[in-house]
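As you look at this complex, bear in mind that one protein chain is not there, while each of the others sits in place.
Order as written gives the chain letters A and B; numbering starts at 1 within each chain.
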Amino acid sequence: MTSATIVEPKDAHPGYPTGLRRWLVTTDHKDIGLLYMGFSAAMFFVAGMLALVFRAELAAPGVQFLQGSLYNQLVTLHGLAMVFAFIMPFATGLNNYLIPLMIGSPRTALPRLSKWGFWLLPLAVMVLLIPFFLQFFGVGDGASQASWTMDNTGLDMQSRLGVDFTIVAVYLFGISSIFGAFNVIVTVLTLRTPTMSLWSMPLFCWGWLVVAFLLLLVVPVLATAVGLLFADRHFGTHFFIASGGGDPILFQHLFWFFGHPEVYIVVLPAWAILPTILSAFSRKPIYGYKAQVYSYWAIAFLGSIVWGHHMLAQGLPLMENLYFMYATFSISVPTSVLIFCWIGTIWRGAMTFETPMLFALGAIVGMLIGGLSGVLIPDAGAYSQYHNTMYITGHFHYPFFGAAVLGMMATVYYYLPKMTGRMYNESLGRLHFWITAVSFNVTFLSMMMVGLAGMPRHVVDYAIKYADWNRVISVAAFVLGAAQLIFLYNVIQTIRGHGEKAADKPWEGAVGLEWTPSSPPPS
Amino acid sequence: MLIESEILKMLRKSCLSFLLLACLGGSAYADWAFNFQPAVAPLADDALRIHNRFMVLVIALFVSTMAVMAYSLFYHRKDKGFKPAIFTGPTTPTLWVLSALPFIGLVFVDYVWVGVPAYYAAVTMENTQEGADLVLRVTASQWKWQYEYPAQGIKFVSSLSTPLTQIYQGAAKGDNYLLEVDNPLVLPVNKKIRILLLSSDVMHAWSVPAFGVKRAAVPGFLRETWVKIEKEGTYRGQCAQICGTNHAFMPIVVEAVSVERFAAWVAKKKAEQEALTTSAEKVWTKDELLQHGQGIYEKICISCHLPGGVGIPGVFPALADSKIVNSPYQDASGRLIKDGHLDRVLNGKQGTAMQAFKNTLSDVDIAAVVTYERNSFGNKTGDVLQPVLVRKLR
Partner (left out) sequence: MHQVLAPNSNRLIVKLVALVLGAFAFGCALVPFYTIICRVTGLNGKTEGVVSWAGGVTADLSRFVTVEFAGTTMQGLSWEFRPTTERITVHPGEITTTTFYARNPTNETLSGQAVPSVSPGWVAQYFKKIECFCFKQQQLQAGEERQMPLVFYVSPDLPVDVHEIALAYSFFPITKSR
């Protein structure tokens, strides 16, 4: 675990546990945050490797080394691990670390709950991966092949072990994120420094508050969906099987009732930190603070009532299709309010372009492309050309990677001096940004192109006419993967104490309570 | 420090040029498509038209937003000595109006510019309840399509015909690699064809991009869509819902022909079906069955049960030494033994990847492959299963 290498806080108070014990018994919000971030960053690399394995297979037509079943399993695991074991816990780690500092509290409200939430994660990941490895010993048929959405319930029923383990893992991940959500809500609502009103707290707190409520609303629905699926598999019920009066489409409704808000759960923490970083490096206050807060709530609300646009090719009645189309279009308004405010924040500022700023600007562009490519999709008139093609895959990686991951990288670079007391290597940081930005866009724009041309997603092999784009995607994906090693190296070097000592407030334009304590903050 | 930054610069340059090379260099196939396949049916016309309408504005929005950003990034910099402003929102009524404009524009694009034509397209797409000239039943199963023309009395199965050597052993690939089938669907042009979709196992999706058609086949539920092909030609699509191991190998090929040629094809297909019936009635020799059965095995069964019938322990059962294969398939009074060898091949096993091949294979095919399996891989039942019996038991 990378976080295990983080140096002991220099001015830890006497009696503060050290070594391994520190990480096991700690209730310090910063340590818990680091645990979350370290573990999920490791999962980022694991899940990324899975993607590179199947991208290598997809580099040329023909099945080279991955059979269809293994390919499907890798795609499924990549999706599940990235969403549940990387992005969500990483954002939880950030909130554990940052929110108390931002609201002037020495701790989070429910650190033990939060810590339990963390220790569920390695367990969940193990449960998720066990069937994949068991198949090499002749046990079972591997991990789930049904993609992370599991929405082909007939296919789920055919799986021997994989789907069961996935369901258990989803429960563990779900409980973990609900614990995290409790912690955020109680912390933000009760532990703010007396002078800080809700309307003066940092946007990151607002964003996470919205995310936490979304989690509490939609994760139980996912739990219902996969729980009933489990019952169908083992207890002879027919919730999603037509023979006993069930409907496989019902599973899709339940899943996407969770699945669409999940997109906002993933991106909102990053959206909420962007204005802070943009404002710091523009040396100018955040533009449209209230407009952004209202947009978060609007997005959370609208995002919860539009799930059906994932199902427009499933043969829903016309009225449903029309409703989901027009309802989904409405999300473009609050989303563009956010982009408008971000640009408003840098407009007429005095910008400098340190690495966090580069990543934040990259995240704006990523969200712009993600949003604009996404607003086409719910269009019921053309949906049949987008549904389940690589266009969808390319599109959703923009908000997920382009906005959420780039935004989190901006956050890491921005707060790394605060967390470690050292400055990271600026030129390595910039190098990381430029290679990431270019290779990321090449990868996923090409995916959209080949998807528009008709290539379906989830396929282990493809027709000759899709070969050119796929070669580009694979090469760019490997460059993208390699660029993250620069990031890893840079962060580890910083943690190990290379680099200049960081001031308490290393950024000229930074504002907020989190810059008051020393770097790193005392335990 | 200086050297380090030089190295970094070089590294950056080489990475970027590597990417550039990957994009432009050595284009063996030169198919840089960036829009839908040419539309040959009303639904595809609608989709393309709306997509283009939308895309133009989306690109315009992107470019204008990026232009504003670029302007800001270029001029509002500390190193140009720009003094930061302090505003946190629109300050004058004019600015309020100006900043509302993009959103009014967006609402217009969503609900009028695209929303209105999309409404009509969606309504058209669902218009299956009148004016059909021909009904086609499509039954999806892992991993093939069964097509049935009830009015014409034609029924056949269409599955991938790309040789396994091209897929798995790197043999030179044909032009229609993975997009070719043994029995293409033949449809007349300028006729409204109503397509009824069923599934016999898991969810699939029938999709032909040139028709603008993509619709799920949901187990236990009837789905339908329609197409009116405007131009003769061959159109290709694929299953569009992940449906298991061979999801990538479930293509759809449609040959659109004139009404006259369609009538001729119907006559020919019916004659073929009758010939199949006749050939099933003749008594086949063991060698003929073994030879034919080996072909079927190597085309279909081999992908799971593997060469030599060894299977994958715990996943796909072995046929060599299998209890089922070496037990009888019919009882003393000539009835099919439930869960026996022939029953498995004909009807599949619920909840597994073993499909019901009675929908896919002819009497002769099934008789041959069962005979082959019962006399190969070390199995020595000596049975010869005649196609006539398969017909009786299917």
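We take it that a residue touches a chain if its C-beta (ideal position, glycine included) is under 8 Å from a C-beta of that chain, and two chains touch if they have at least 3 such contacts.
Computed from a prediction, not measured in an experiment: that's the story for all the values here.
Touch with the chain that is not drawn comes from one residue among A:F182, A:F444, A:Y462 or A:W507, which is A:F182.
In the complete complex, the residue from B:L336, B:V369 or B:L385 that touches the missing chain is B:L336.
Of the candidate positions A:F84, A:F204, A:F239 or A:Y398, contact with the hidden chain is made by A:F239.
Of the candidate positions A:A56, A:I130 or A:L250, contact with the hidden chain is made by A:L250.
Of the residues in subunit B, those that touch the hidden partner chain are 126, 128-132, 135, 137, 139, 141, 150-151, 194, 196, 198-201, 219-224, 330-331, 333, 335-338, 343, 346-351, 355-356, 392-394.
Residues 107, 109-112, 178, 181-182, 185-186, 189-190, 216-225, 228, 236, 239, 241-245, 247, 249-250, 253-254, 257, 315-320 are the ones on subunit A that touch the missing chain.
Methods note: only the chains that are shown with their structure count from here on.
Looking at the complex, you find that subunit B touches subunit A at residues 4-5, 8, 11-12, 15-16, 18-19, 22-23, 27-37, 43-44, 46-48, 50-51, 54-55, 58, 61-62, 65-66, 68-69, 72-73, 76-79, 82-89, 99, 102-103, 106-107, 110-111, 114-115, 117-123, 125-126, 166-168, 170, 173, 175-179, 197, 199, 201-203, 205, 207, 209, 212-216, 218-221, 223-225, 236-249, 313-315, 351-353.
The residues of subunit A lying in touch with subunit B in their complex are 61-64, 67-69, 72, 135, 138-142, 145-147, 151-155, 157-158, 160, 241-243, 247-249, 282-289, 291, 313-315, 317-318, 321-322, 325-326, 329-330, 332-333, 336-337, 339-340, 343-344, 346-352, 361, 364-365, 368-369, 372-373, 375-376, 379-382, 384-385, 387-389, 427-428, 431, 434-435, 438-439, 442, 449-450, 452-454, 456-469, 471-472, 475-476, 479, 483.
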